[in-house]
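With one protein chain held back, the other chains of the complex are shown just where they sit.
The first chain written gets the first letter, and so on, giving A, B and C; residue counts start at 1 in each chain.
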Amino acid sequence: MNFEELKSRIEEGLRELSAEISGKEPNVININVSRDKIVEVAKKLKALGFDHVKAVTAIDYPNERFEVVYIASSYSNLDLAFFLINLRTDLPYNDPTTPSLIEVWPSAFYQEHEEHDLMGIVFEGHPRMGERLLLPESYEGLPPLRKEFKIKTEGINA
Amino acid sequence: MSVDKTIRHVKALATGIKYLVSSKRMTLMYPDEIEEFPDGYRGMIKYNWDTCIKCGLCAMVCPADAMKMYISKEESEEGKKPVRRPGINYARCVFCGFCVAICPTNSLKFTKVHDVVYNTLEEQVYPPEKFREGVPKPQYKKKPKKMRAILDEERGLRYEPVE
Amino acid sequence: MSLEERELEVLIGPQHPASGHMRMIAKIDGDIVVELRPNIGYVHRSVEKLAEAKKFLQIIPLVERPSLADTTANNLAYVMALEKLLGLEAPPRAQYLRTLLAEINRIHSHLYGLGIHGVMIGSSTAYMWCFGDREPFIELAQELTGARLSYSYIIPGGVRRELPSRFTEKVEKALRYMENRMKDYFNLYLNNPVTRARLEGVGVLSKEDAIRLGVAGPNLRASGVPYDVRKVEPYAAYPDIDFDIITEKVGDAFARVMVRVKEIQESIRIIRQVLKKMPEGPILHEKYIKAISPKMREYMKETGEVKFPGIFANLRIPAGEAISRVEGGRGEVIFHIISDGKMSPYRMRMVTPSFRNVILFEHLNRGVRVADIPAIYGSLDYFPPEADR
Partner (left out) sequence: MQDLLSFLISLLFRPCIFIPLIFPGLTVIFIMLLMIIWLERKIAAKVQLRYGPLYVFKPLGGVIQTVADLLKDLFQEPIIPKTVDKIAFLLTPIMLFGLAYLPTVVIPVSPTFYAFRSDLSLLLLLTLTTLAPIFTVLMGWASNNKFSLIGGLREGYLVISYEIPMFLSALSMAVLYGSLDLVDIAEAQKGIWGLFLNPVAGISMLVLIYMSTGKFPFEIPEAESEIVAGAYTEYSGIMYGLVMGASYVKLYVLSLVYAILFLGGWNPLPASMMDNPLLPGAMLFAKAFILIAIGVFLRAVYPRFRIDQAMNIGWKMALPFSILAIFISLGIVTITGGM
């Protein structure tokens, strides 16, 4: 399967879900959706054969938005395994909640939990929201991956 | 107990006995013997005071903030303006060798020294004046035998004394 | 008696001979594990955040640190992402050298995993043998790169060292040694009826579950999914190399061990081909060679040691986004880098195979016996610092 073919097939599959689809050669397909459609889009993608999530990246654009990127691909169909689907959704800065996709992709379980822990995104429907994963239980304060959380740098002079 | 299992038990025991009676060993008897490292080993770094052009690239590329630019006192007083030279903090150094690789005049060079003991954290900081004196000599209670690791088809690694 | 009273909660780790830097909270009923929850994060070092404060080249040693036994995979994946953003490719010889180091690293990473697994089920001999036999390969890598484990060998546009003299010969000796030793590994450990009894049929991961849970690396292939990044999205010199993807059908602990053992044998094959086919040529992209002063270029030719051009100190990466993946010893490493054209990444996501395999602790340790916990743990080749990053 080549890139264009897959892109058009995805476009066809997601026609009614008002998803913005753009491609980046040779193997990345970006799908932008709003958060209320994301579960449906994920289900469609799973039906197309993208059966697992490789990574969940949350990106902080201060005072503007959060972006959550699910990088999905396929294990069961090795033709599709070459392609990486980036399912993206933007979240408003003051309300970083999005439905969890663990029902569709259980492989996102720990990834979502980590982004919750370190970036403060709330994945609705995830059973471990509010629990710590990597940070100590007693940690309070800003989620460390936020841009507001500054770390000290020393510079080159002693 | 099947025959196959019995055979496999016997084979395992026989292999154990084979190694019990053989005299192969992999150990390098550190610290009585120490390994002489191959060329290009990324050990502690020596500094050439004279060829250094004080460009600061080494401090800029250092991933661990170990290499820093220190004010070189004498030179600064002489020239009436601050002159900065690199110094290293071995408490932080990760021995990646980026500073050596980026130095445009080869003023930083690797040595093969790596096993040095310090009593305090402060001792591990080498400002330029100390840095130029070279790397400390490892101190041994008894002079160790220097051994070279030789790859061997029979034994994997074999250590041979270096003359 | 009610069910709650029957259950005993056992905290395995973080101070336990076989827990590693993590805690497993096990609820057991008699000798049966009812539920096990991994509690990770004890060695979290926040690589993703630190990367945002460091310059691109400085991140190379940083990404290596989480998985010290398998540094090349992280190093390579990170640099590949940078190269995608820079729009350049390393010259062929550099690609071959990268492959060479990656495969040497895979062998000693697998031996590390097998050894730890050995001592977890009680075979101290398997542990000592594996750790001893890692040594020739570490010695080889040390000769090539100058360091035992934290190689930092791969840089944007190439690699840092030329092949040392008589290296091929030395590699061949180590490979032959390993091939011979494998027989004794089988006799004493892998075919030992006690080992078999402990591993066969324990912690079975079905193909469907492996796919559903997004498992990575040998653990995935042991369940019968022939997924290997080296074939799916070939990088470095892998397109030119002939090798097989190792899979097993059963998906139990023994299958996972066997995948690793066979991959060592496959790596031996790859290394032989790499050394045979190694092309001549530069080992750094010419764009960077040009940026190096003529005197230093001369020095590079003489010693085979690559000097960095001055621009490396403050390397700027064009704005954009790149995802790279590499098949490391433990599985697929993924880097997702978002650059805004400055000297540090805007966001760097690093997903390691161990982190993706954490989910297996919960999944596989249901209804097994207490003694199976270490047997399953070890078979996953799980490395806590790698998962915590």
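We adopt the following convention: contacts are C-beta pairs under 8 Å (C-beta built on N, C-alpha and C of every residue); 3 or more make two chains touch, one makes a residue touch a chain.
Computed from a predicted model, the values in this text were never measured in an experiment.
Novice: Please identify which of the visible chains the hidden chain touches across the whole complex.
Specialist: B, C
Novice: Identify the residue among B:L13, B:L121 or B:V162 that touches the chain left out of the display.
Specialist: For the chain that is not drawn, the touching residue is B:L13.
Novice: With the missing chain put back, one of C:Y78, C:W129 or C:Y288 would touch it. Which one?
Specialist: Hidden-chain contact among the options goes to C:W129.
Novice: Going by the touch rule given at the top, which residues of chain B touch the chain that is not shown?
Specialist: Given the touch definition above, chain B has residues 1, 12-13, 15-16, 19-20, 24-27, 29 touching the missing chain.
Novice: For review purposes, identify every residue of chain C that touches the missing chain, sorted by number.
Specialist: Residues of chain C in contact with the hidden chain: 8, 10-11, 16-18, 31, 118-126, 128-129, 132, 188-189, 192, 194-195, 197-198, 369-374.
As a convention for this text, only the chains that are shown with their structure count from here on.
Novice: Indicate which of the five shapes (line, ring, star, complete, other) describes how the chains touch one another.
Specialist: Graph shape, chains as nodes and touching pairs as edges: complete.
Novice: Which chain pair shares more contacting C-beta pairs: A-C, or B-C?
Specialist: Between the two chain pairs, B-C has more contacting C-beta pairs.
Novice: Please report how many Å separate the Cα centroid of chain A from that of chain B, as a whole number.
Specialist: Each chain's C-alpha centroid was found; their separation is 42 Å.
Novice: Multi-chain contacts only, two chains or more: what residues does chain B have there?
Specialist: 60, 62
Novice: Which bits of chain A are touching chain C when the two form their complex?
Specialist: Where chain A meets chain C, its residues are 24, 27-28, 51-55, 57, 59-60, 69, 71, 75-76, 78, 81-82, 84, 86, 105-111, 114, 118, 132-136, 144-145, 149, 151, 153.
Novice: Spell out the residues on chain B that touch chain C in their complex, using ranges where they run on.
Specialist: Going by the criterion above, the answer is residues 5, 8-9, 11-12, 14-16, 18-19, 26, 37-42, 55, 57, 60-64, 94-98, 101-104, 106, 110, 149, 151-157.
Novice: Over in the complex, which chain C residues touch chain A? Could you list them?
Specialist: Residue list for chain C touching chain A: 40-41, 44, 46, 48-50, 52-53, 210-214, 220, 225-227, 232-233, 321, 323, 325, 332, 334, 336, 338, 346-347, 349, 351, 355-356, 358-359, 388-389.
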